[in-house]
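Heads up, one of the protein chains got dropped from this complex, but the rest are sitting where they should.
Take a look at chain A:
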């Protein structure tokens, strides 16, 4: 197979960058597997329990960048009890022990302790980039360690983490000779920061391109900081502005306009649904290039009629480039969804959340099967879909039939029978993550197509009709899966009878076997 020396093949492999392509390379033959593994620099692990840290280090000794994801997505909505898992420490420990030259670590929904941050900061001399998304378990002390010890740090990006603020001076811990910062985002920190230290840090960071501050930075300080960083491209302000007529705001506006390279701003406009359908109409008529939109509920059950299907239709007519949408609303109609499907066939992500989860089309009192059916039929590139509203098995028939590129599906309070879930499992060839809550899917749905789960990353089912016995059967037949069941933080041994309904089940494919760090209330079958 090899007509070229290894060095030539390595050189060619340098151009192959995407994870899936590199995975494919490694499957061609033994010698390509060998060459690929020694040249692999970036590894993405979508489920931290699918493989052990030791195995990772063994296979890819030259690793520079690691991305890890921990808890299931529904952990975001308080459905996963505390202490479930997703600890990063063993990974950092394994990488450090094996002297991997780690330069970048990207974590999502993981538990990150100060101890792990300290170990990280001391173990990798060339460490450049730390990105933490929706993580928890650390304090500003851990950040201080990273600031103090990572001499070549370029990026510190904290997105929506739960960070305990110890009112220390973590920002002051960046040494005076640290001038390498390119991106700094601490918007999620709740506490005060040393403004002087921030200003000095910005002043000595000529490469700083992205800066996202938290709410403790007042307008005048922001203005001074901006004066020192005219090269900024991305700016996130911390405070929300109530008074757009103030002098402070005017001054800030002028300063921002002077930063000619700024291409993106955040923190000024978080769209909450008090903007209303009318407001969305304005967005639709002015933001012609809008590609991503998120509309959140301002008051979950008040504010009747704030945002409805009308706003969505307006957006679909005005923003033809829209490809990612997260839309909370009070109601939706089939007609509106059909119109949206026609106007925006380019959706990649379509997440609709009707606050009253089982609400039908208010005009026709019909379920929303036809509307979502139109979406999956028209949007041939759809990769992520979240459903809500009154839905029967029919919508799943449509999804199974048409959603050929679908990778992630989120279902809540929908469906009528096992058939619904089976349409999806049998149909969606590219399905990777399926998460279901409060649906009437039971043992037949779980057990009819068990081979499918090996082709997927994970399946979550909570408050459905699945029983302990069925989970046991599944675990026995599929040793390549971890099948975890747990309740509301109760002991695992409360599940005694096979006929008992399972409150929460999370299964995922793995080569690591049963995990050692599961809390007492998790029962891995």
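Following the convention adopted for this analysis, contacts are C-beta pairs under 8 Å (C-beta built on N, C-alpha and C of every residue); 3 or more make two chains touch, one makes a residue touch a chain; residues count from 1.
In the analysis below, contacts and distances are computed from a predicted model.
J.: Could you check which of "Adaptor related protein complex 2 subunit mu 1", "Transcription initiation factor TFIID subunit 8", "Auxin-induced protein" or "Tubulin delta chain" matches the UniProt name for the chain that's left out?
T.: The correct option from "Adaptor related protein complex 2 subunit mu 1", "Transcription initiation factor TFIID subunit 8", "Auxin-induced protein" or "Tubulin delta chain" is "Auxin-induced protein", the UniProt name of the unshown chain.
J.: Which residue from A:13, A:124, A:413 or A:523 sits in contact with the chain not drawn here?
T.: Of the candidates A:13, A:124, A:413 or A:523, A:413 is in touch with the missing chain.
J.: Of A:66, A:322, A:406 or A:439, which sits in contact with the chain we cannot see?
T.: Residue touching the absent chain, from the options given: A:439.
J.: Which is it among A:74, A:174 or A:350 that touches the chain not included here?
T.: Within the whole complex, the residue contacting the unshown chain is A:74.
J.: Among A:202, A:232, A:355 or A:525, which residue is in touch with the absent chain?
T.: That would be A:355, which touches the missing chain.
J.: Residue by residue, what part of chain A touches the chain that was omitted?
T.: Residues of chain A in contact with the hidden chain: 74, 76-79, 134, 160, 162, 188, 240, 242, 270, 272, 296-298, 300-302, 304, 328, 331, 353, 355-360, 362, 365, 386, 390, 410, 412-413, 437-440, 463, 465.
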